Structure formats: structure tokens, C-alpha cells
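Only a single protein chain was left out; the remaining protein chains are all shown in position.
Let's look at chain A:
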């Protein structure tokens, strides 16, 4: 509660400060753009929503919101301080320049004490001390020690570990000595971290992340982790089921960018070179906290490990509890991070169009609430997944025959009837809690469950396929890498990474199509059946059809070996890929438009139940 209030407050004061410094702020806001990162204004991927925003790597955020402010203070008001010292003052005052100035002019000695700064006196921070016993690790000998001006000495290895650990709290890092308030400046943090080969610097960390991502493309761990998430009897269908939690946690956001894989510049490396301060993990963490507390204007990309920030230029009214049922799709603030991951600024889920935010949240909650029931049901109805919605009980007999496919099963345990003929009553053992209800309730319950299951299965299927598409693209990518590596330049000069960049675009289009389909099933689940919902569902079929065609095309490429044929085929297929991708995007757009106009005109109506 109080946390939320606090963040709200700081958000307000931030706004206030921006007004006070509007002229300078506007100037400094352009800096990420001038560094070559795509920080120009973008418009929402939701064409229905009038929204502009900027996306940039988090290092640009630090430059712009922290370092530029310190530089401003230094050049305009406090030239006697280093940028590093001013960063500490700013950090202490939640990055509010006005507050720093007011505390400084109010009572400098008090402010200095609180920040933990002292006069620069040319103190030698690193030195070797003979016969030193470090009170933290208890090692002794001629050790390299680190100390601030207070002369509280600890061995530099301990200091580095300390700084690395404490930096994660996001607060100002202080001297190790208990009760000593002196701040460790960010440049000291950076030199401590870079001091020894052990331990990992931020750049290495980022590189590791990149490597990890590449590994995932051809690894088979995905399936294993899926099985872990489901505490179920092993069965073929269950193994491929993603947990509903995937929706929020592991978004298949990653997009291949063939043109970048070879050169491996992420738009971040050059920033690290420019300013060593950007290597401070403490600043990084402070940036995270700062973004989180200004959630009305800023957001991290929710994709796993994506180091990017989105800053809104347009004010978005966060849907509060009063307007939970805001259904207009023009109110869904979809943005894309600088690595083109699309997400909703309002609910921080992936791009959930055509579902409105409230519906997306409800659906995700339902999927996680019902996951056990779902798993149980799916495990027990494998024989008849298609016509599940039609299951009806024949009178009082527990021997049920599916009208459509004639599958015979037991109403109590959902097991095949054939296994019951000899020893019917044995099945009682397996009766799960939720079907031990009165006969009437049972069929109602089952009916609503099977309706849900119908939509959930389709929702989940596209999620699984998305992972499959990703793998396929990974294989193609690996083939290409091999091909480029072992083929002479003259032989391959007719094909370059740029020539197959279209595959990346197609994959993005394919993902976008699948995402929209997924959420269109969630949407349809909450829809009252009428003529207009039928129209909607036929548009769904169109999109489905094109998406699967594009997916198949990709699959075909995977099967080819890297050779001249591949080269020729890749060149030949290009047109087909481009055409199908365009069609996917067009039909996706039509589906969303259909949902939108249906909602606005009142033709599409949502069910009142859950």
C-alpha cells in the first residue's frame, strides 16, 4: 500500500521537475538518438490507439536520466563537484535536481553528511599493506586493501564482493565499516569491479545473456522444462502443453535478426566505451528502481532479459478499478521496445489484441486458477479432444457414448468404457474432488469446462507452435552459419545475411499472427454467441489458415541442407514468404478491426460470467 503511494508521489514530483527544467530536459532527451540508438518517437503498433513513445536501451536511460542531470548540475550550479559526487547527491534525492539544489543551499554540511561525501583529498584508495588482517575474510599477509577517505581498510577482494552484492539493493553503497556513512562513488565501484579477473563485469554479463539466447535456439531443454511445470502423469499430450503461466512469464518475444548476429553489436557496446560510469551495477539497479517508481511514464520491456525501456510521450490513463470493463481497443496502449518486443503498457502483458486489458487479465487468471482442472481434464479425455464440447450424459447411466465420434467412456472417471466392463466399481478410486457433485451440477460444470477447454486448447496450441517456429528458425540460422563458415567467399558472394533478412521479418509476422490468434481465442471465450461472433470466428479461420501456410513454408526450409540448393531455394522462396507475411499481417489487422468495430457498435457482446 504505502509503496504504491510513494511511487505515485515520486512520479508527481518528477513531472513537476520536468516542468521546471523543461528547456534543458528537452535538450537532454535527444541524447539517446544522437548515440545512434532508435530513440525517436514511435507510434503504437496498435493502429487504433493514438499513442507516441520512445524506446531505448537502459544504458541510454542512465545517461539521460542520471548522468546528464549530474552534468547539468555541474555546469550550471555546482562546478566544484565531480559528476560522480553529484550522482550520489542525485541518488540520495531520488534523482530530483531541484531537491539536490534546495538541500545544498539549505544546509550543505548536513546534506553532505547524509549523502556520505567528503572533500576530495587525493586519498589513495588502493594500496598494499604489509601484514594486514582483513576483518571480513580473516585472511592475512601483504594484502591489497581498499579504503575511502575514512581509512577504513578492507582487502580489495572483499570490497569488490561487497560492492557487487550491495549494488543490487539499488541504494548508495557505503563504506564496509558499520556506522561509517561514507559513500563509495560509482567510479570506485567500477574500478573495484574491473580490478580482478575473477567476478563478472556487466559487459560480460550481457554477453553471457546473448550466448544463452543463442544456445536456446538449438537446445532441447524447452520440452524438458515444460514437463517440469506440469505435475501430471506422463502422457504424450501433456508433454507439449505449456503451463498457462507461460503467458506471463516466458513470452516468446525473441526475434532473430540475421543482420546483427554476425556483427553482434547490440547498440550497447559503444555506450560502455563512452562513459565508464555506465559500468556501475549500482547505477543499473538504481535505474531499474527509478523506472519502476515512474511506472506511469516508463516501463521495462517485460520480455525475459530484455534491457530496454519504453517512455511514453502521450499520457495514458491507466485503467483503474472504476473502469475495469473498458473494452474499446483504441484504449489498449501497445508499445514496442527497441528490440521490437510488443507489449501492453497498461497491463504489461504481451500484445494481447484483440482482447481488451480486462479480458486479458481475466483470461490469464482463469488459466492459472484452472490449470489443475484443465490438466486433469486433458489427461482424461485424450480419446476425444475434438468433440469434447458435445459430451452429454445419456440418462442415468455412467456409460457415455460420444454422439459425434462414438467414443465410449465412463462418466465418473472419463476412462474408456472398455476397461470397465469387468470391474466397473474400481473406477471410484480415481474420482477427483471436483466431479463429486450432484448430477445436475456435474453436467453444467462439465459443459462450461469443455467450452473453456475448447478455447484454451486453441490458445495454447499457438503458443506451442510459436516455440516450434522459433526452433525451426534457429535450425535454419544454424544451417546458414555453417554455410557461411565453410563456403568460400566467391562461392557464396551471391548470398549474404541481408538476402535472408526477410526470414526474420516473416518470423516476426508469423509470431504476430499467432499472438493475435491466441488472444482472439481468449476474446471469443468471453463472447456471447451471435451472428457477429460467427463473422469474427470466420475471420479467425482466415488468419489461422494463412499463419499455418507461412509456418509450413518455414518448416520446408528447415529440412534442406545448407548447399547451393539452399541458396537457390532461399532466393526462390523469397517472394512467397514476403507475400504470405503481408497476408498474415493484413488478416491480423482485419481481425482486430472486426473486433474493434464489433465492440464499438455493440454487435459483439461479452458474457457476464467468468
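A few points about this structure:
In the analysis below, a residue touches a chain if its C-beta (ideal position, glycine included) is under 8 Å from a C-beta of that chain, and two chains touch if they have at least 3 such contacts; residues count from 1.
By definition in this document, contacts and distances are computed from a predicted model.
Per UniProt, the protein behind the absent chain is "E2 ubiquitin-conjugating enzyme"; the candidates were "Adrenodoxin", "Cytoplasmic tRNA 2-thiolation protein 1", "E2 ubiquitin-conjugating enzyme" or "MoeZ/MoeB".
Check A:56, A:104, A:162 or A:338 against the missing chain and you find that the one touching it is A:162. Considering the whole complex, the residue from A:76, A:137, A:590 or A:607 that touches the absent chain is A:137.
Within the complete assembly, residues 135-139, 154, 158, 161-162, 165, 169, 171, 176-178 of chain A touch the chain that is not shown.
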